Structure formats: structure tokens, C-alpha cells
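The block that comes next holds chain A.
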Amino acid sequence: MERWEKRIFILAMVFLFAVSTFTVASGQDTIKIGVIGPMQFVQGIGQWNGATMAAEEINAKGGIQVGNKKMKIQLIKADSNEFINPTDATNAMERLITRDKVDFIVGGFRTEAVMPMQDIAMEAKKIFFGVGAAHDELCLRVAKNYNTYKYWFRGSPFNSTFLVRTSFVHLGTVGAILKQSLNLPKIKVAIVAEKAMWADPMIPAAEAVIPKMGMEVVGVWRPSDKATDVTAELSAIQRSEAHIIFTIFSASVGITFARQAGELKIPAMQVGINVEAQKDGFWEATQKMGNYVFTMNTYARNVEQNELTKPFVDTYIKRFGETPAYTADTYAVIVHRLAPAIEKVGSLDADKLVAFIENDVSKGPSGTVAYLKDAEGRHTHDQKWGPGYLTSVGVQWQDGKLVGVWPNKWKATPEAPEITYKGVMPVKIPPWMIEKYKK
Partner candidate 1 sequence: MDLFLFYLRKLFTIIKKEVFVLPSRIVVVLFFILLLLLPVFTKDLYLLRIFTLTSIFAILAASWDLLSGFTGQMNFGHALFFGVGAYSAALLNKYAGIPPWGTIPLGALGAVLSGLIIGIPCLRLRGTYLALTTLAFPIILMGIVFALPDLTGGELGISGIARLAGSRVTDYYITVVVMLGLCTIMWKITDSNTGIIFHAIREDELAVRASGINTTRYKLLAFCLSGFFAGISGGLYAHFMRIAGPSTLEVSMSFQVVIWAIFGGIVTIYGPVGAVFILFPLLEFLRFWQELRMLMFAVVVLLILLYMPDGLFRWLRDKIEKECPRCKIRNVAMRHTCRVCTAQLD
Partner candidate 2 sequence: MTQSFLEIKGLTKNFGGLRAVNNIGFSMERNQVLGLIGPNGAGKTTLLRLITGILKPDAGNVRFMGKEIVGRKTWDIVNMGIACTFQNMRPFRRLPIIANVMVSCLSPRAMKRGEWVKRLEAKAMDALEFAGISDMAREKASTLSQGDLKRLEVARAVATEPELLLLDEPFGGLSPAETDLMAISIRRLHKGGRFGRLHSEGPAMIIVEHKLQWLMKIVDRIIVLNFGTIIADGTPDEIIKNPRVIEAYLGQGDA
């Protein structure tokens, strides 16, 4: 009995070894795109879904015209496991490049893992579109050392500086609405930011900007990004009598916070960034307590940044049953940036493509993408933000639906044209808040 088991065990090991060593990819008639990300998490699933949709769409048309030959797209999935083990992520990247011999790479999420992944891709001179990590440093590297890092492009979202700017606009918008409809003399803001690097610079910025917007900061709380109980923070916030809770969340604490705040009926609006609230699952995850949470988002159902948005969002929802998250912008990267660039350049040569893409202006479902240069005129391969380019949208949970509410008659500067995306709705104020302040 024991011997039998042992034999099976050994056989299995040999089999595993054999399979893994002989599964090396074959011939080059396709364009291979590696999709790397945490494939068992929402972010990675979004990246893979977006890329799948892009590949299906392009292959249905017969592929990409490279010179005089049509080449189909072949996607290769790599689970980077980066939330748990960044070492693993770099190995996955190396495997993509040396074993699977991909031509392009999209994906990456956790900045600590993306940086070494970037190094590997750059060393191999492979174009790497980052879809997921927002940190500025990733693009600053391009400016500092162009020759090495020029193969990196930001795919989505735009960098964290712009994320902050947008969320301040949201804060101002909601503040004005509250002030007007509840007749409040001065809006008080509680800042709640998860303890994470990307949120760190946002706090002094918020503390400086909020008084200038005519509001008052009543306190700053920094729960852990994976906190499972924030009732203590919530009690303290309620004591501070804040009208708006300016949230900066990317991790699970966003759900906990929204759920507990909703259940305790804290009389304040949550505005800001709450990545978890961007997902369709948020409603279920908060047990319907996440009502009235306002967050920045890339896409929203029925909101159209331009004519490309609706077809993309609708097809995506039909195909995968959920609203595309920002990591699903792998679609835009492949279909609207990479494929046209390859067709126009007529080759897969990375250097030629880089030279083309960095000067290209392309329209995608989330807006028009142009790549920036820094103050010294160096390429950063970062995306341009602003009216007419990428702006993102503001969304609010209203009774189980994620509704687009911003930009609604938004002027970036006093002279700028007023912007309203098609399909936005008015912001709603939580009833328990109205009850408390409207007397």
C-alpha cells in the first residue's frame, strides 16, 4: 500500500517536471501579449478580461496589419501573485519574457512589485504598459533615464497627482451642494486615509487645499489599509461633527468603512477615492450599507466620456457581467494605442513603436490619451489629465445602482468650457443627514 502510494507520488513529480519543462511556446505567427497581474483578485481579473475582449475584437477582424502580413493576437496570462509575494511577480515577468517570448506586456498592480517588474522588462527592451499602478515614480524613471526606461508607458489610471486633483474637485462640488441644500454655514471635513504610501502626500495637500476652498478640516484618521473594524474611528468622526468624510481608500478598509458608517448612520457624506466602491460587488459587500458613497471612477454605466465609451462598457458588461474597472483598460491600451501604432509603424520593433506612441494622441473609451513631457521637456510617458483629455468620472451609489454624477457643468478653470458628460445624474444626500441638519 505504502509503496504504491510512493510510486504514484514519484510519477506525479516526474510528470510535473516534464510538463513544465517541455511546455515552451512555439513559432512566431502571432503577436504575443503578456498580461501580468494578480489573477485571482479583482484587479487581475479586470486586466485579463479587458485584454481578452481586445484580443477577441482584433482577431475577429483578422488581426493586426504588420507590414504586409496580418498577425493575430495571442494573449499569455501570468499570475504575478504580487499581493503576497513580489519575488514571485518578478519571476513571472521573467518567465513571460524569456520562456513565453512575449512581444508586449500589459498589467502590474502593486507598485512595490511593478518596479522590479519594470526593470526586467526594460532590460529585455519590451514595451510594458502599466495598467493599475498610479505611482508617479514609475514615470519619473522614464524622465530620469530615458534610454533605459523608455519602453514603459502608463496605461491606466492617470498618476496619483492627478487623482488628488480630481478628488479635490469632487470634494468642492459635493461641498457646494451640501452647503446650498442644507443651509450650512461652513462645511467641516474629516479626512480618512488608509495608511498607504500613495495616500501620504494627499493628506498635507488636502489640509492645505480644503481651507482655501472655504471648508474646515476637523481631523485626520489613518486606519490600516486592511482594518476590519473602524467603529472607533467612526465614533471619533461623529464626535467631530464633520459634514463630509474625505476618503482615500484603495483596499478592503473601503468596504469596512462604508459598511460600518452606513450601518451606524454617521451623518456625513463620503467623498473621495474608494477603489472598492468602484466595483459592482460593493453593494453586496457592504450589505447595502454603502449607499450614497461617492467615489472617483474610470467608467460608469450610462455615462459617456466620448462615443467610444458606450460600446465598450456595454459589450464588457454583456461579456463579463460587470462594469469595467480601471484595470480593464488593458482593452484601451491594446485596441486604441498598441494596435494602431503597430499598423502605422508597420513593425514590431520596440524602439520605433516607442518613438511613435510617445507622440501619438489616441482616443479611447475613457477619454483622449496624450503623453506628457516634464518641465524640462523630457518624456515621462505619463498621461495627460484635464478637460478634453482624461478626466475620470464621479460616481455615487444610489439605491443599489452606481450612478455617474460628475462632471456635471464642471469648469476646470473660469475660462474653460463647461463640461457635462452624457448620462450624469444629480448627487443625492443621505436622508439621515438631511434629517439631522434640516430643521
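Side notes on the structure shown:
Assume a contact is a pair of C-beta atoms (placed from the backbone, for glycine too) under 8 Å apart; a residue touches a chain by one contact, two chains touch by 3 or more; residues count from 1.
These made the cut because all candidates are chains of the complex that A comes from, given by their letters.
Just so we're clear, the structure is a prediction, and the values are computed from it rather than from any experiment.
By the touch rule above, chain A in this complex touches candidate 1 out of 1 or 2. On the chain A side of its complex with candidate 1, the touching residues are 6, 9, 16-17, 19-21, 23, 39-40, 77-79, 81, 84-88, 90-92, 94-95, 97-99, 111-112, 115-116, 119, 135, 137, 141, 195-197, 200.
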